[in-house]
Structure formats: structure tokens, C-alpha cells
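One protein chain omitted, others in place.
Letters A and B mark the chains as written, and numbering starts fresh at 1 in each.
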Amino acid sequence: MFDGYTSSELMSIFAMQGFAGLSLFSVFVLMALGLTIIFGQMGVINMAHGEFMILGAYTTYLTSGFFQSYLPGLFGGYFFIAMILAFLVCAALGALVEWLMIRHLYHRPLDTLLATWGLSLLMQQTYRSIFGAREVGVDLPEWMLGAFNVTDLVQLPINGLFVMIIALSIAVGLYLLMYRSGYGRKVRAVVQNRPMAEAVGINSAGIDRATFALGCGIAGVAGAAFTMIGSTGPSSGQAYIVDTFLVVVFGGAQSLIGTIVSAFGISQAQSTMEFFLSGSMAKVITLLVVVGILMLRPEGLMALKVRR
Amino acid sequence: MKTSSPMKWFASREGLYYLGLAVLLVIILPLILDRFRLELVGKYLTYAFVAVGLVMCWGKAGILSLGQGVFFGLGGYCMAMFLKLEASSPENTAIQSTPGIPDFMDWNQLTELPWFWVPFNSFSFTLLAVIGVPMLLAFIIGLAMFTRRVGGVYFAIITQAIAAILTILIIGQQGLTGGINGITNLTTLNGWSIRTDEAKVVLYFVCVGMLFLCLFVARFVQNGKLGRILVAMNAQETRVRFSGYDVAAFKIFVFCLAAAFAGIGGALFTLQVGFMSPSFIGIVASIEMVIFCALGGRLSILGAVYGALLVNAAKSGFSESFPELWPFAMGALFIGVVLAFPNGMAGLYQTYVIPLEDKIFRRAKAKAEPDAASPTADKSGDYDPMTDNYSPEKS
Partner (left out) sequence: MTTYKQSMKGGATGRWGLGKFKLLAASMVLAASANAATPPTAEVNTTGLAVTDDIVTVGILHSITGTMAISEIGSVQAEKLAIKQINESGGVLGRQIDFVQEDGASDWPTFAEKSRKLLRQDNVAAIFGAWTSASRKAVLPVMEQYNGMLYYPTFYEGLEQSPNVVYTGQEATQQILASLNWAAEEKGAKSFYLLGSDYIWPRTSNKIARKHIEDMLGLKVSGEEYYPLGHTQFNSVINKIKLRKPDVIFASVVGGSNVAFYKQMKAAGIDFTKEDPLLLTISVTEDEIRGIGGENVDGIYASMKYFQSLDNPNNKEFVAEFKKAYGDDMVIGDVTQAAYLGPWLWKAAVEKAGSFDIDKIREEFAGIEFKKAPEGYVRIHENHHLWSKTRIGQAQPDGQYKVVHETEELMEPDPFPEGYQ
């Protein structure tokens, strides 16, 4: 299958495929980071994660419309505002949900699964009622469309680069937050030994709420980023759920690094296989391999050793 | 706590509940509902199989499977394959390029039956497969997961992934499985038509019968030592392990049991509705099956049946009158059941109705058995419908 291509073409094949893999990697990272924080901190799987992402996407849509109608001159920069808004809106909703629902269920992780699934149904139908069942198109500013022509054959799409930059910034920002800040110290303390953390005066309930809100906020930013590459409709969140969970679980749920490594592995495997096989088979084989590895090593790639 | 005789059991509280359900399903509903609605109830009852299985593996043993649709679908597909082969006899399919194979295979240019379809020409093999294939898959998954002590949320997510994988595989391989349309156009079972109204009524009663069979199997398991161990495992797994029991083996057993029930439900669904499609295998369908169990009361096998009936009846009702409200109602149901009444309707029943019953029941019991100290008397003590357990006899 490599016949007919010159060696320079082959180089560009690999370069572009590598970029495609990196693109997929950053998408997975964005999707999974929000969930990892929540799962790692509280052992809560948020089945409504996809819907929070879509909330971020809808926020972007509304911001885009607002800028187009009232501030057309500033349209080029609206996306940054949209991302900030998406973060705030989703974080606020996350905090509310945590206060109303999640905090009653910490000792019952399986029940949070069900409760957040119910939440996702509510959110989906709310989107359908407010925005209609049809998907909405989000207009992008000019500078975000198109590609960089690195060479004649190698073209890097701008929005792919943009998603990568966002993913990288969030990952770095999160790392700094978790390992270099006071808040991060408290979070790690609560994860490792909640009673002891409370005994030294850390408000674990507040930390939980803040962490859940943070996770949801990141989901919102991810959703904003995805308006560039995906659809925005009431049930669009469902498309991301299974992949996100697998990335998180595969990486060892309480480890940020684990999530990143797992996202890298899965994305590279999938995009490489997609190139050689058809899309469906690549997906099935990737899923099977991940499930198989999980069966052999169920705690994921990098699990924290935590005394429970 | 063995009851001394079946007749005495029927007079006990638990027996009356079962009798009540039997009367409802066998006598009351067929009389008051028209044919169309009765067929719907038959369909809801097939979901009850899955719910009962979930009571065993989730309620008692704490294993939440979000992929029961996989087993339901596998049982359903086995039955569908048999029915489809019967409907694709060479006479019926004479206009195809290759007569004698199902229509969707013909469209996909297959010229002969794939190897894994061939055994489904036999009804006895199909019956075995309906229970066997789901159990085999459950066994493999259980063996891989439980021996490595994977449980809880991880296990749930992996069952979801398996549901997703199977859905993609089935939809993609449409030459082999009928793809996203599923296996449709099923007509006869061993020559007997399954489409006529009379057939639907017969199938309804068969379904009720099988359901009771499964209920009794579940009850037998739960009342025996096995049931006790499952409950103990749910509460304190390490202690059970230290007591010398092979926890993994028990978990695999109950997971396979739940899979078998789901498979039977799936097969009955195919018979009653007349087709099977991958939409039952997916994540959404599987999670819905959990809510039937949760609403009814995850610790009560009778509750699971009522839960399945009620949720599905509500779904049909809502979608006729207020279709846009149904997702809200269902979401609220999930959240409400989890937050407000985690033991479902059975729990509510336990809290509010049992005390009333007690007054009536104790008076009857005192009259009927004045000689409670005799060795042949019923030693079963008080029946707790929420957990299907008996509390110790009060002396």
C-alpha cells in the first residue's frame, strides 16, 4: 500500500498522520481531564459530562450570535470570551448540581452514576426544548479557518492546532493547580485521607464542590473547543461519553498523568489503525484492546496507591 | 427457614404477594385490558426478566452492570436467528438470488449461510443458546473481572464499553447480523404463526409462566446460603473472603444468573414483538433496564417486576399524550429514586404499608395457628418485602 508514493510523499503521510493522531490526542485529553478530576477527587463518575460539554458549546453558539448582532467589529476575538463564559457557566451549573444532588451520594458511587444519567436526560431535553431538536451551527472567525501550509503536501489545520494549544494549556494549568497551589494541596490531602484532612481543618465539602465545578468548567471549555470540529445538538454529548470514560478508567482514574498517557495511547492506536483499516474496525479493535488490557490490569495504567 | 409445606407458604405474607402478582398478571390484566394493551404488558414483562436479574446481581451482590442489554440482545438475537431461518425457507425466498438464506444476507451478496447461523436451524439448540450464549459471555467477563477484584464503578464502565463494542460490531456487519435494522420479518415458530392475535395471547401467558419460573429460581438462590453470602459480600467483601469463601466464584455465578434471565427475556421479546435490533444492546437501553430495577426496589424481586411494568406503562402513556415531557420525567425518576427512595417502591411499601398489613395479618395468624410452639409450625418469622428476607422468629 505504500507503492506509488515517493519517499517525500511518505514522509508527509507520516507527518500528517502523526498530526492527526496528535489532534485526536488533544481531543481526548480535553474530554477526559474534566472527568478525571471529578472521578479522582470524589470517585464520582459524571454521566452528564457530555451534556456539560454541549452546554459549553451552546454558550459559544450564543456568544457567537451575540457578537455577530451587537459587536461585529470584535467578532474575531469572540472565541476567547466564549471559552471563558463556557467555563463560568458550566462551573456554576456544576456547583449547583453538586450542592443539590451529588453531595448526598458520595458514599454511593454507583448511585451517582444513575443520578447523573438522569441529569443528562434532563439536560438533553432542556436543550431540545430551548434550542430545538436541530443542530445549530457555530460561526467561526476567519482567522480560525483554513490550514498552515508547512510544505506543499503537509497542511496543518488551524483549528486542530488551536484545540491542541487549548488542551496543552489546560493540562499544564491543571498540573500547576494540583501540584503547586494551596488549593491543589488541599485536594490531594482530601483524596488521600479525608478524615485526616478534615481534622487539620480543610473544608472537604467545599473542596468537593469546587472540584466538581472545576471539572464541569473544563468540560465546558472542551465543548467550546469542539464547536470547531463537531456538531452542537441536544444529543451530541452522547458521542463522547464512552471514549471519555474509557480514557479515564484506562489511565488510572486518580492520576492526571495517567489520563494523559492513556489518551495518548488510545488516540495513537486508533488513528494509526484508521489509516490502515476502515474507521469502524479501527474503533472496534481499539475498544477491544482497551477492554482487554483493563481486564488484565483493572486499576488502569497508573493508579495511585491509596490506603482506603 | 424452610416452610413446612407449600400450602402454608401461600398463606404466609410472602406467598400472598406472589399470589397477588399471579392474579394480577393471569386474571386481572387479561380481563380489563384490550388485546393491544395486553401485548404491551407482555413486552414490558420481558424487561422484568432483566430487572429481576439485576436485583440479584446489583441489589444483593452489589455488582452494577450497565450492559444488561448485551445479554438481553444476545438471547433475543439467538431466538431471532432461529425464527428468521424458519421464515427464510427456500419456498418463501424463491425470488432471491440465493433462496434459503435470510433476505438481508441476499442483499449483501452472501451466497451461503455463515457457519455460526447453521446450528440455529435446530429449536433445541436455540433454546440452549438463549440461555447459554449470554451466560458464556457473562462467564468470560466475570472471570476476567472478578478474579482481579474489579468491581464498582470500573466494572460498570467496562460493561458499558462492551455494550458499545457489540453495538458497533452488529451494526457494521450487516451481512451477518442484519445491521442496524436488526432481524425483522419473523413469522412462525416451528410452523405456528406468531403474528396472529391468538398467538400473542398464548405468548403472553408463556411469558408470565417463564417469569414466575425465574422468580422462583431467584427466590431459591436468595433464600439459600448462597443468597446470604451474596448479601454479606455486598456489605463486607474482605470479611467474606477471609472467612474462606471464593468471592469471585460467587460473583461470577450471580452475574451469569442475571445474564441468563436477561437472555430469556430477550428471546421472549423477540417472540412477542416479532423482531430484534441492536438498539436494545446499546448503552441507553441497558441503563434504562437499571431504572426498572431501581424503581421497583433493588432488593426486591417482586418489586423489580412492578418497576418494569410501571416505568414502561408510564413511558407509553407519556409518549401518547406529552411526548416532550417523557425525558424530563425519566430523568427526574432516576434522580428521585436515587436520592429520595433508594430502595424503590418496595422500600416505600415496607415503610408505609407493612405496618398496616401487620395489624391485619397478625390477627389472622393468631387465629389460624394458636399452637406456635409445635415443631411443625411455620418457623419463617416475619417476611420483609423490601429485602425478601425473613427476620428471625420472635418467641
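We take it that contacts are C-beta pairs under 8 Å (C-beta built on N, C-alpha and C of every residue); 3 or more make two chains touch, one makes a residue touch a chain.
This one's a predicted model, so the numbers in the text were calculated from it and none came from an experiment.
Summary of contacts with the chain left out: across B:L40, B:L226 or B:L310, the touching residue is B:L40. When the omitted chain is restored, the residue from A:T63, A:T112 or A:S236 that touches it is A:S236.
Shown as candidates are A:L71, A:A147, A:M196 or A:I257; the residue that touches the absent chain is A:A147.
Contacts to the hidden chain, counted on subunit A, fall at residues 5, 9, 13, 16-17, 19-20, 23-24, 27, 125, 128, 132-139, 145-147, 149, 153, 155, 157-160, 228-233, 235-236, 238-240, 270-271, 274-275, 278-280, 283. Of the residues in subunit B, those that touch the hidden partner chain are 34-36, 39-40, 43, 97, 104, 107-109, 168, 171-172, 174, 179-182, 184-186, 195, 273-275, 277, 279-280, 316, 319-321, 323-324, 326-327.
Note that in this section only the chains that are shown with their structure count from here on.
Centre-to-centre spacing of subunit A and subunit B amounts to 35 Å, using the average Cα coordinate of each chain.
If you check the complex, the residues on subunit B that touch subunit A are 58, 62, 64, 66, 141, 144-145, 148-150, 152-154, 156-158, 160-162, 164-165, 168-169, 172, 283-284, 287, 290-291, 294, 324, 327-328, 330-335, 337-339, 342. Those residues of subunit A whose C-beta lies close enough to touch subunit B in the complex are 39, 43, 45, 101, 104-105, 108-115, 117-122, 124-125, 128-129, 238, 241-242, 245-246, 249, 280-281, 283-284, 287-288, 290-291, 294-296, 298-299.
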